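Got a structure for you, written out below as structure tokens; questions coming shortly.
One protein chain omitted, others in place.
Order as written gives the chain letters A and B; numbering starts at 1 within each chain.
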Amino acid sequence: MKKRKILISGNEAIAEGALAAGCSFYAGYPITPQNEIITYMAKHMVKPGSVFIQAESELAAINMVYGGCAAGARSMTSSSSPGASLMQEGISYIAGSRLPAVIVNIMRGGPGLGNIAPAQSDYFQATRGGGHGDYRLIVLAPGSVQEAYDLTQTSFDLADKYRIPVEILGDGILGQMMEPVQLSVKKIKPNPPKSWALCGCKGRKPNIVKSFFLAEGALEEFNLSLQKNYEIIRKKEARYEGLFLPDAKVILVAYGTMARIAKSAIIQLRSAGKKIGLIRPISLWPFPQGPFNAKNKKLKYLVVEMSYGQMLEDVRLAVCGRQKIEFLGRSGGGVPSEEEIINKVERIL
Amino acid sequence: MEKIFTRPESLYDLPTHYCPGCGHGIAHRLIAEVVDELGIREKTIGIAPVGCAVVAYDYWNFDCSEAAHGRALAVATGIKRVHPKNVVFTYQGDGDLAAIGTNETIHAANRGENLTVVFINNAVYGMTGGQMAPTTLLGQKTSTTVEGRQKEKHGYPLKISEMLALLPGVHYIERVSFQSPGEVLKAKRAIKQAFRNQINNLGFSLVEVLSPCPTYWGLSPKESLDWIRDVMQKEFPLGKIK
Partner (left out) sequence: MAKIVINQDRCKGCLLCVSFCPKGLIKKSAKLNKKGLNFVEFDLNGECIGCMQCAIICPDCCIEVYK
């Protein structure tokens, strides 16, 4: 394993992580604030065997990715909120066809055209499956540029392992900010064998990639198989970071960029002797329920989001009424500041 | 006696779900015959549409993918770029290719993707119950143009093949018909040409087939073929467009 450190943005780290993971197919459509991903991929996916396509729309991009995955290539697309909305149809088909795609959404303010400021308001769309049908995505939320690089590699492995679309959910701040990244240029493992992929039926029966089940009971049976897969993922793939949890009186819950600001607030609060902890979900689906199992009834949670109470619903489900949950959120370009978090914590302590 | 006409290997020996006299069965068979004759069954990948032919992959004996309605050429682009040595074709109806998927169609053609398209134009939406298609003729009655298609309200029949012929990325476009056995044979020659073009890396090739839909035209199968000959062909003239 060769190691070197470079200074890059979150968007570039995602692109670099994808390349390190052996991503050989990228299709995308420009949209702010994730344009560095598409331009990075255009610049670096030039070797024979790697495919870069600037698509005519996000609809086309996600369906090209459907084709790339169906053909057996590690395939990725990236976009930001309005573009991610356009991709939902294709993501539903990808989930329904059990294809291992990686989708990046560097969120911006919404609804509608919104603005280009960072936001976390696509949480529901990502974690509930934004398209039609009973499906899930694995959703990973990096909290640093390094993690953006690392989790992108993980995304491809998880997508292949479970034959499921994986979404990397970041925001405009994470996408744009620059940090040093330790590049672990892994020896790229060959993709796991994809006996279902399309490459011509020489020496075997024809393969069909599809999400259509017309026979009576066939779709229900297929959906049950999806649920079985999701159950395994729920058990095995929940990820989080816990900070100062054992003695905490108030636990902040935040992900991605918001968790960085929460950490700064916690450091200040701790230095003033206040016992504050942090749960930072890294996988948003499956949502890490484990760290919310504290019995202490006096403990309080404070959920902080760059949205108006989306992850809050998952925290409520995890806490299950055992403790009080407070909320602090801003959206549409507003980002809760350290000061706002500290003030809120002091009010509820 | 020697068998001189039989089912091609690339077409499974199964009954189809199509209505009596529907052109899809002929189109499926012609593609299978062409695939057999070119010896490419083991490297062909078909993309089935959404529409009446949604389960075309159940009938073809080679690798296939589905595509969301209108997105067949985006999916095909993805597959072909990964496997440039395979032969990739889309099979699309008029609603799929010329309404909901117009954008994907035009841009795949404009990129000159080395793909083959078999475009079934029957001037009507079959799967959903006979609504207006982009290619529905002026005056043609459908379940959403109950008085007949009127240019003032519904616009004109879309001649997407002529539009695509303007694009430099497009290598070959021909319009054919299933109105008689002779025309079916010409259609087969055109489809074979479109596949051969791909094998020779010549770029985007499309064959538009005027194909009967007796059920939603309200005609008998034979009357439907005659309607193609006497009416439809006037709006959509046969022959090589590019």
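As a working rule, contacts are C-beta pairs under 8 Å (C-beta built on N, C-alpha and C of every residue); 3 or more make two chains touch, one makes a residue touch a chain.
The structure displayed is predicted, hence computed values, not measured ones.
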item	value
Interface partners of the hidden chain - shown chains only, full complex considered	B
Contacting the left-out chain in the complete assembly, out of B:P15, B:G39, B:P168 or B:G239	B:P15
Candidates B:I31, B:A53, B:V82 or B:V184 - the one touching the absent chain	B:V184
Residue ranges of chain B at the interface with the undisplayed chain	1-7, 11, 15-16, 18-26, 29, 178, 180-181, 184-185, 214, 220-222, 225
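By our rule, only the chains that are shown with their structure count from here on.
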item	value
Distance between chain centroids, defined by C-alpha means - chain A, chain B (Å)	39
Residues of chain B touching chain A in the complex	41-45, 48, 54-55, 57, 60-68, 71, 74-83, 86, 103-104, 106-107
In the complex, chain A residues that touch chain B	24-25, 27, 51, 53, 55-57, 59-61, 63-73, 75, 89-90, 93, 97, 198-203, 206-212, 214
